[in-house]
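My questions will all concern the structure given below.
Removed from the display is one protein chain of the complex; every other protein chain stays in position.
Right after this comes chain A.
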Amino acid sequence: MLKMPNEQGRFGLFGGKFVPETLMSPLEEIEHELKNALADPSFREEYMKHLREYSGRPTALTYAHNLTERYGGAKIYFKREDLNHTGAHKINNAIGQALLAKRMGKKKIIAETGAGQHGVAAATVAARFGMECKVFMGEEDIRRQALNVFRMKLLGAEVIPVTSGNRTLKDATNEAIRYWVQHCDDHFYMIGSVVGPHPYPWMVREFQRIIGEEARLQFLKEEGKLPDVVVACVGGGSNAIGMFYSFLHDDVQLVGVEAAGKGLDTSEHAATITKGTKGVIHGSLTYLLQDENGQIIEPYSISAGLDYPGVGPEHAYLASIGRVRYESVTDEEAIRALQITAETEGIIPAIESAHALAKAFQIAAECSREQTVLVCLSGRGDKDVQTVMAYLEEGERA
């Protein structure tokens, strides 16, 4: 598994490069430069230096004492990616890709964003490294995530509203790719998740695996053993891959949590692995939500960061071989977990991360007190307070 992906960019059946011919050479260039960079100790050193001095890594491992008592089962630990600069794990990848762009002599960055977390991370590193940044964002997400839109603008990025489709992450990604096809000679496309054509799923994993590497060491130090279960939310799946990667060869249960939206029995969800079928989206063969004619179905989740009809090809592979179990959590369950975490531990998680928390609480409650559950708390919830407020007010009216 450590050799994944292969030379063709495949994780088993999944992955590959399903893109217009125009992008093939730019992708080959990135792959070539990435290979050199990853083999170059000075690149790794510089990446680690920025993670440490700019993003504040290593992020903490927090024992959730009160939640552990509340559920009365396994000990619950949080890997605190919310404590990163900009408030989520997205910055790990943004720093890595910005350094690669710099190495390639590219000074213009394009990014897509759903919740706005990757957009903010891209805008942040662009400011830090003196690059120009355009962020493509669906109009619906612009509405849902007004705070992050303003943050990106403050950071000097240009936010480009996308009006096609459902006006969310899928459409923003389409538009970013279209823009890249036109400007691939001098722009670097900074994808925010482990999705897209090869080498992106691999590259983003390499820049996110720091999460699991740190967590594994921290956990061993704290508990003297590995966790029994590791849980992370999955939209495209970058925090989950980052977290899982270091545990793939251990006797540790890995659980990815997708967004069940208004329920798996409705058409309004984003549970790609649970309910999807094999297909090609954004340049990669993976599982996706599509109709019988191969048209992509618009997903739904209250969480803008999980509202994506595809999933990273490595997750598709890990699901197909049964190494990771993928489950799902509804809007309602996620919001409840967010409230409980806020009230019990004094941490307001992002709605995305609250999906992982909801599942982790269920699992912990079924475990014995000797067992342990480690959750990737991928981002903080400041950006979501308005969404949560609106959701709860609507609930009161109903």
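Note that in this section contacts are C-beta pairs under 8 Å (C-beta built on N, C-alpha and C of every residue); 3 or more make two chains touch, one makes a residue touch a chain; residues count from 1.
As a convention for this text, contacts and distances are computed from a predicted model.
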| item | value |
| --- | --- |
| Chain not present in the shown complex, as UniProt names it (candidates "Riboflavin transporter", "Cell shape-determining protein MreC", "Tryptophan synthase alpha chain" or "tRNA N6-adenosine threonylcarbamoyltransferase") | "Tryptophan synthase alpha chain" |
| Selected from A:52, A:65, A:249 or A:278 as touching the chain missing from the view | A:278 |
| Chain not shown: contacting residue from A:24, A:48, A:217 or A:321 | A:24 |
| Residue ranges of chain A at the interface with the undisplayed chain | 8, 16-26, 164-165, 170, 174, 177-178, 181-185, 277-283, 290, 292-296 |
